[in-house]
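Only one protein chain is missing from this complex, and each of the others stays in its spot.
And now, chain A:
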Amino acid sequence: MASYKKEKGVVWDWLTTVDHKKLGIMYLIAGTLFFLKAGLMAVFMRIQLIMPENSFLTGQTFNEFITMHGTIMLFLAATPLLFAFMNFVIPLQIGARDVAFPFVNALGFWIFLSGGLLLSTSWFFGGGPDAGWTAYVPLSLNEEQLGLDFYVLGLQVSGIGTLISAINFLVTIINMRAPGMTMMRLPLFVWTSFVTSTLILFAFTPLAAGLALLMLERIFDAQFFNPAAGGNVVIWQHIFWIFGHPEVYILVLPAFGIISEVIPAFSRKRLFGYTAMVFATMIIAFLGFMVWAHHMFTVGIGPVANSIFAIATMTIAVPTGIKIFNWLFTMWGGKITFNTAMLFASSFVPTFVLGGVTGVMLAMAPVDYLYHDTYFVVAHFHYIIVGGIVLALFAGLFYWYPKMFNHKLNEKLGVVFFILFTIGFHLTFFVQHFLGLMGMPRRVYTYLGGQGLDEFNMISTIGTFFMSAAVIVLVINIVYSAIKGERVIGINDPWDARTLEWATPTPVPEYNFAQTPQIRSLDPLFYEKVHGDGTMKPAEPVDDIHMPNGSILPVIISIGLYFLGFGLIMLEMAEPIVSPWIVVALGGLLTFGGMAMRSLKDDHGYHIPKSVVKADLKKLGGGK
C-alpha cells in the first residue's frame, strides 16, 4: 500500500521523476539543445549561400543539413519547447496537483528523447537523411542512404511519445480541473493546448501510418510508392500533408495561447473577446485539416480541386484575423508594461500578420505556380514559424521563467536580445521574399553569380549572424541570471498577473496546491485581488496528499524502443556487427518487459502527511 517517500540522489530523482514540473524543465532543456543544433545547421547553410558558387559545404552535406534542420526544428525543437510550457503550466493553471497520468507523461518525454537521439545517430552511420523534411518518394526510396531509415524510425518513435503526451493533456484538461474551473473559464493557453492535443491525436496517426508504409517499403521491400512496381508516389504526398498541414497548427496554436496569456498580463486588461478567441481556435483547427492539398497545387490534381483547396485555405485568414484584432483590442487602452516578454508578444502580432499575408498569397493556386519551391515559400513559413512560434516561445520563456526557476531573467540583456533578434530575423527572411520572386529555388546548395541574387543572399546571411549573436546573448542571460538574477523565492506573483499559476508559492511545492482552490471567475487570481483578499479560497480542508511514485520504467521502455528502431535499421546495413534480429529482440524485451512490469506490479503511490502540508503552508503560504 501507499508508503512514505524516500530521499533520492539528484540524478536518480530526475531520471525517475513523474512530476510535471520537472518533466517540463527536461522538455525545455532537450528542446533547447535540439534548437541550438538545428540553428547551427541553418547558420552553416547560410554561410554556404553567402556568395555565388561557394564551396563551404558540399551539395550532399547541404541536403543533409536542410533535411535535419527542418525535421529537428519541427519535431524535436518546437514541439518539445511548447510541451515544456504545456507540461509546466497546464496543471498549475487549472488548479490540479499533476497531469492525469504522471507515468505516461514521463514515458512521453523519454520516448520523444530516444526517437530524437535515434534520428541524430544517423550522423555516425553515413550521414543524415537527405530528402528534405517532407521525404518525398521516390527520392526517399534511395537505398544507398541509410540516413532515411533513421528518419523513418526516429520520427516513428518520437511520434509515439508526442501522441501519448497529447492524450495525457486531453484527459488532464477534461478531468483534473479545480472546482469552479468550467471549460469557459480555462485560460486561453489551456484552451489552445487542448485543441492542439486534439490535432496531435488526429494528425500524428496518419503520420505514423505513412511512416510505417515507408518503412515497409524501404526495409521490407513492399511496393506502395514505387511507380515501377505499380505504386503511386502521390499517395505519400497526400498522407504526409494530411499530417503536415495540421502540424503547423499544432505548433502555432499553443503559441497563440502564450501570446494570449502574456498580452493581457502586461496590458493590465482581461483578454478582449475570450469566447471569440476560443471558437476561432477551434475553427482554425478544423480548417487546418481541410487544406492539405494546397501544398500540392503543382502536382496536377486539377483546377476544381485546386480552387476548392485555395478557397478553404483563404478561409483560415478569417478566424486568424479575429485573433489578431482581439490581441490589438486587448492592448488598446491598456496600461502596457514593455518588458522583454511583452516586447516579444507585441512584436509577434505584426510579424505574424506578415507571414499570414504571404500565406494568403501562396493560397492563390494560379500564382502558386510561380511561387512554388522558391525562396518565397521559405520566407513565408519562416515568418510563421520564427515570427510566430519562436517569438511566442521567447515571450513565454521570459514570462514563466520566474515560476520555473525561481529567479527572473535579466531585463537589460533581454531587451538587447530582443533588438538583435528582431533585426537579424527581418534581415534574414524579409529579403528572401524578393529572392523567391526573382526565381531562386529553395533547397539548392549554390547559385551562379551575376543574376541579381548576390546582394540579397549576402544580406540574408548577415541576418543570421545577428540572430546567432542574439541567441548567444540569451545564453549569457540565462547563465548570468542563474548567478545574479533577481530572486523571486517567496514572491508568488512577480508580474502582478491574472491566472492561477501565479497563486502557487515559489518555488512550487511538488503537490502544487496544498488545498485545491475554488475558482470563481475567468482570470481567477485577478478576481480574488479585486473582490477578495488576493489569495485563492480553498475548496477543501488541509489533508494528506496522495502522490504518484517515481519510476525508472519510462527510461527503460524508451531505451528499448531506441534499440528496436536501431535493430530494424541494421537490417539495411551492409555488414552489421551483430545480427539485427538480436538487437530487435533485445529492444523488444526491454520495451515490452518494462510495460509488463508496469502492468503486473501494483503501484499505489505515497502520501504526504497532513502535518508536512500544514508546515509548508505556514512557511510558503500567504507570500505576496
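Definition applied: contacts are C-beta pairs under 8 Å (C-beta built on N, C-alpha and C of every residue); 3 or more make two chains touch, one makes a residue touch a chain; residues count from 1.
Please note the rule applied: contacts and distances are computed from a predicted model.
Engineer: As a check of understanding, state which of "2-oxoisovalerate dehydrogenase", "Flagellar hook-associated protein 3", "Cytochrome C oxidase subunit IV family protein" or "D-alanyl-lipoteichoic acid acyltransferase DltB, MBOAT superfamily" is the UniProt name of the chain not shown.
Structural biologist: For the chain missing from the view, the UniProt record says "Cytochrome C oxidase subunit IV family protein".
Engineer: Which of A:H238, A:K269, A:H380 or A:H433 sits in contact with the chain that's absent?
Structural biologist: Of the listed residues, the one touching the omitted chain is A:H238.
Engineer: Can you say which of A:L141, A:A293 or A:L453 touches the chain missing from this structure?
Structural biologist: Residue touching the chain left out of view: A:A293.
Engineer: Suppose we count only contacts with the excluded chain; which residues of chain A make the list?
Structural biologist: 170, 174, 198, 201-202, 232, 234-235, 238, 242, 286, 289-290, 293, 301, 305
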